[in-house]
Each structure stands twice: as C-alpha cells, then as structure tokens.
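Here is the structure we will look at, set down as structure tokens.
For this depiction, one protein chain was excluded, whereas all remaining protein chains were kept in their positions.
Showing subunit A:
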Amino acid sequence: MEEENDLSISQTISAKTLNPRSQKKHAAMIERLSNLHQSRLNQFISRRSDADSSAPFESTQAFLNRFADSKRSIESELDRLRFISNDLESNPQLKSDLEKLSIAIADLEKLVAENSYFLPSYEVRSTLKAIAELKESLESVNLKLVPRKKFSFRNKPAKKDPANAVKESEISAKESDFPVKGGDDAASAEKSRFETRDSPGFRNEVGAVLVKQFEGFESGDFTLSNLESCEIRLKGRLRALFVHRLKNCRVFVGPVLGSILIEEAEGCLFMLASHQIRIHHAKATDFYLRVRSRPIIEDCSSVRFAPYLLVYEGIEEELRESGLAEDTGNWANVDDFRWLRAVQSPNWCILPKEEQVSTVNVSDLEKQQ
C-alpha cells in the first residue's frame, strides 16, 4: 500500500512541477507502461487463440487423445508378449520388456495425476480404471511368463554363506555412500558420547534370530538398527520403537503404546501394533499393521499394507491394555507425504489377500533360543 502511495505522489509531483526534464521522464515512463500493457494484451490474445485451437493446455480432449494413444501402444505390446515364447531362456529381452511396460503404465498414471485438476471427475475415474486394468493384465502376463518365487516361511535363520558375505560388503560400501549429516564437530562429539549410552536394542547383526520379552507394565523404548537377514520377535508391551536400516528382516512386535519410527528398510516384513506409525525410506517391504491413527510413508516405494496377524500367549490382553484391542481399519488409510494428491499414490498399495502370510504364532518360538 505504501508503495502505491509513493507512486501516485511522485506522479502528481512530476505533473505539477514544470521542470521540463522530469516531465520528459514522466512521458517516457507513461510510454513504457503503455508498451508493456500492449505486449501483455498481445500475449493474452495469442494464448487464448492457442487454447481454442486444440492446444494441450488444459484441454480434456487433447488429454484423452494422448491417453488413448499410450494406452493402445501398451495394450499392443502386452498382446505381443502374451503370444511369444513362454520361456525366459529363449527370450532374454522379456524381462526388460516387462519392466519397460510397467514404467509406461506408471508414466500414464502420472499423466492422469498431473492433469486431474482440470479433468471432469468422470474422466479421472474412467482413466484410472483403465490403468488398473492395464496393471492387472501386465500382472497376469508377468505371472505367466516369469513364475514368481514361492514365498516360504522359514524359522531357521539364514546361514552365513560366501554369497551372504559378498552381500555384506556391498552393504557396507553402500552405507559409506550415505551422506554424512551436517553439524559441527563439537556437536557430533557430544552426540557420540550420548550414543555410547545406547537405549536398549538389537544392533549390527546378520542372520540371527533375536527374541526379547518385555516384562512389567511400562517398558521404555527399544531400537532395531543395522540388521540384515534377521528374524526379530519382541513380545510384551513397550513405549516406543525405533527402527533404522533393516534389510531382508522379518519383524514381529507386540503392542507399542506410543509411536513407531522406521527409517530405511528394504525387503522386510513388519508386523506392528501401535498408536502412531511413521515409515521413511522403505522399499519392497510389507507392513502388517494395527494402528489407531493413520500410518504415514515418506520417500517410500513398493510398500504394501495388510492387517496385523500376530498371535502369542497373552497378546489379546496386552493389546487391550495398550488401547489396541480393536482393529480400526486404519492400516489401509496410508498418508503418503510424497504424494499429496487426490488419486492413489503409486508408492504403496494394499497387499492382496492371497499374498498375505497366514496368522503368525510366536508363542513357543522363544524356546528355540
């Protein structure tokens, strides 16, 4: 507002004062302004005519044409793959072809998401349905051509073999790739001093079965950190759980009264019950949850969700005492902080019933320890 006042004041001054130099300046300014106005008008008109002549800008028809084109090409590719040779050996290209298709479908989905703000809701729905169908047929082709590895439920910890050792060195190499967090030396020295005073937890293990029974009404927090190919069973009630850097692990946890924070998990299975669950940087991981509020994911991909299926002696009572007796159904209400749009996030989905594990009973498993 003040700027406006200044402007009008300066205008009246230059108009009133008879200084020829400032008058000239004033005239020049007026001319510049009118030029600017004219050029804006021209731009506006040209943009209007563009829009009228079927330009891609916010045109439903243009979008639908584009959508139909890519859909058709994906379908013909699918048909081609369906009828070619059945075995992988004779067609090494197959896998990459399938991957390309899945990327094309994801691109199509993105296209819909980006344009959804101006599309009529019917078009959004019908295109999303078309995408779902494409995904389904891709999945069926996938199943037919590349048989899925059977999921099996092991009780024995993975043995350390040479292949595993190689993997380990890969991991440590990867870890050094992680950027070192900022902060000055004094602070990090201070921090490391506190990290020596670790909270209870399982850390830095490979291929182990880790079992812990929490006794008493109120336990503290617990940490799972840097574990690979482990099976972890935490029974009893605890207050908070921190999970950091897990790979190929299976994690079964009783009721957590406070919150669970997960960072960096890959190829894992989690069975968790808690009031709040936050998941960061997870990929290719399945979560079986009972949670009072909406679970959230951030920077995740290929994570799937299912209801909690853990059983051991006394778990019902523990769940009740922790306010987790009933399944609120919130395990399916996932908020993706990387996908703040009306359409379903491509980063997570619900785990189909036929792929879920059956109820897991860890009552007597601790005796193996």
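Just so it is clear, a contact is a pair of C-beta atoms (placed from the backbone, for glycine too) under 8 Å apart; a residue touches a chain by one contact, two chains touch by 3 or more; residues count from 1.
We take it that contacts and distances are computed from a predicted model.
Hidden chain, UniProt protein name from the list "Histone acetyltransferase ESA1", "ADP-ribosylation factor-like protein 2", "Large ribosomal subunit protein mL60" or "Iron-sulfur cluster assembly protein": "ADP-ribosylation factor-like protein 2".
Within the whole complex, the absent chain has one touching residue among A:S102, A:S293, A:Q344 or A:N361, and that is A:S293. Contact with the chain that does not appear here is found for just one residue of A:L94, A:A240 or A:A306, A:A240. Where subunit A meets the omitted chain, the residues involved are 181-183, 186-188, 190-191, 194-195, 197-200, 218-221, 223, 225, 239-240, 242, 244, 258-259, 261, 275-276, 278, 280, 292-294, 296, 298-299, 323, 335, 337-338, 340.
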